[in-house]
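Moving on, here comes subunit A:
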Amino acid sequence: ACGAGGRPDDGEGSAADVVGVTEDTITIGAHFPLTGVAAPGYSEIPSGHKAYYDYVNANGGIHGRKIEFIVRDDAYDPTKTSQVTDELVLSDEIFAMVGGLGTPTHSAVVDFLNSEKVPDLFVSSGSLQWGDDVESKPYTFGWQPDYETEGKIIGQWVAQHMPDARVGLFLQDDDFGEDGEKGVRQYLDDQIVATERYSSGNTDVAPQIAALQAADVDLVLGFNTPSYTALTQLTAKKLNFDPTWFYSNVGSDPELVGSLLARFSEGAVKDGSSLLDGVLTTEYIPGVDTPDNPWVELWQDVWDEHGGDAELTNYRVYGMSQAYTFVQALQAAGPNPTREGIVEAIEQSGAEFEGPALAPFRYTADSHMGISGLRVSELKDGKAEALTPVLVTDIGDTPITEDNSGAGNDRPPEDGIPDPKN
Partner candidate 1 sequence: MQQFLTTALNGLTQGMIFAAFALALVLIWRSTRIVNFAQAPMAMITVYIALVIIDAGYSYWLGFAAALLSGLLLGAVVERVAVRPVEDKPHINAVILTLGLFIVIHALAAVIFGSRYRSFPAPFGLSGFQLGDMNIALTGFGVFSILAVLAVMLLLVLLFRFTNVGLMMRASAFNQEVARLLGVRVTRMLTQGWALAAMVGSLSGLLIAGGNLVHPAYMDSVVVFGFVAAVLGGLDSPIGAVVGGLILGISLSFVSGYIGSEVVALAALVILMVVLLVRPGGLFSHAPARRV
Partner candidate 2 sequence: MSEISVNFGGIAALSDVSLEVAPNQVLGVIGPNGAGKTTLFNVACGFVQPDTGTLTWRDRELTRLKPHQLAGLGIGRTLQGLGLFDRMTVLDNVVVGADRHARAGFFSGLLGLRRSAREERELRERAMAVLDELGAADHAQALPSSLPYPERKRVALARALVSEPDLLLLDEPAAGLSGEDMAELGGLIRRLSRRMSVMLVEHHMDLVMSVCDHIVVLDFGKNIASGPPERVKEDPAVLAAYLGDEVEHDRPATTRS
Partner candidate 3 sequence: MLDIRDLTAAYGPVTALDGVSFTAPEGKITAVLGANGAGKTSLLRTISGLLRPTKGTAYLADQDLSRVPVERMSRLGLAHVPEGRGVITELTVEENLRLGRLGRADRAKPTDLERIYTLFPKLADRRHKTAHVLSGGERQMLVIGRALLATPKVLLLDEPSLGLAPRIVAQIFDLLKSLVESDGLTIVLVEQNARSALSIADYGAVLNLGKLVVHDDAAVLAADDTLRHAYLGF
């Protein structure tokens, strides 16, 4: 039945009437920084998405439809994000936005996506905004553990295991550092003796590290990006400052940072991974440092087949893991997916999605927050060794508990494509 003006009636029309969906394709898109300062690293995420979708398409697609993934470059500039999102939604007519990256960038378009009723799935950022307020952003879903949750788990762990440590915070001066700090302070408020912030783009962190050193800090909690992990390590060497380091998941990609540090100085740092030995961090999906993990094996196969010449990195693993979740959601939306349909499907069954994530998603009708927890681990020889079981919690004063859903033990299906019944 057709509504006024010949527009398809929401929710009821046949698949052909849904924006972005045809008999044999479904078009989705996202904004990523492919150029500019934020491009290193982040620009690899969409290639992970693409590789996995290609893999799915090569295996017949979902409900007979191939997934087309359109990536648009916003150079990490919100005004550009707004432009390319207009283009994705109004001109490319995507069915859903999947994996749009960045807090300031995505903030610029989240209201637009919701007012246009475009599913805004799995934002690539751990800000609380993506899922804590379902009422005002009914179409937006987070994916990775939010920074506050991560901060809480880190805070509690430190409070329990290093109760005497003088703690210093090293924070990126945006919501990442802010949310992280909020979480950490729930448990560590009186242990924190110094808080230093850096602005991304400013590569001189010596003044901040010197201040931490001056405050006699012996544990630094870093909510920073990988390049700043490298910078802090180097600067600390220069200042002969040797505390224990605890980097949040974002900054600790041991593969990347290790290879960065490996060659920093002939003689000074022979092996970067060993420089990182003893560094604490968190994990919520398996990464390339565990090549025997069945998920990583799957990603490696997918990447070898559809990725190209470059090597598999954790950014690409992140992209593929996200893509896997989207395919699950699409399966759940049934053979005739609609925009409302997929949102409903995630709300209904998202909490049960099996996948690489170590902890389950928090998706319900009331919360669109992503992965609910992670585990604390320590880097040894460039690998992460778990120190705790997977811990889960939620924003606010939800207590931290051990995860007993078994999400961490999920194994990928035989064909590497999630089953429809999920």
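Candidate selection criterion: all candidates are chains of the complex that A comes from, given by their letters.
Rule of thumb we're sticking to: contacts are C-beta pairs under 8 Å (C-beta built on N, C-alpha and C of every residue); 3 or more make two chains touch, one makes a residue touch a chain; residues count from 1.
These numbers were taken from a predicted model, which means no experiment stands behind them.
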{"item": "Complex member touching subunit A, one of 1, 2 or 3", "value": "1"}
{"item": "Of subunit A, residues touching candidate 1 in the complex", "value": "34-37, 39-41, 43-44, 173, 197-199, 201-204, 206-208, 210-211, 213-214, 226-227, 230-231, 234, 237-241, 256, 259-269, 310"}
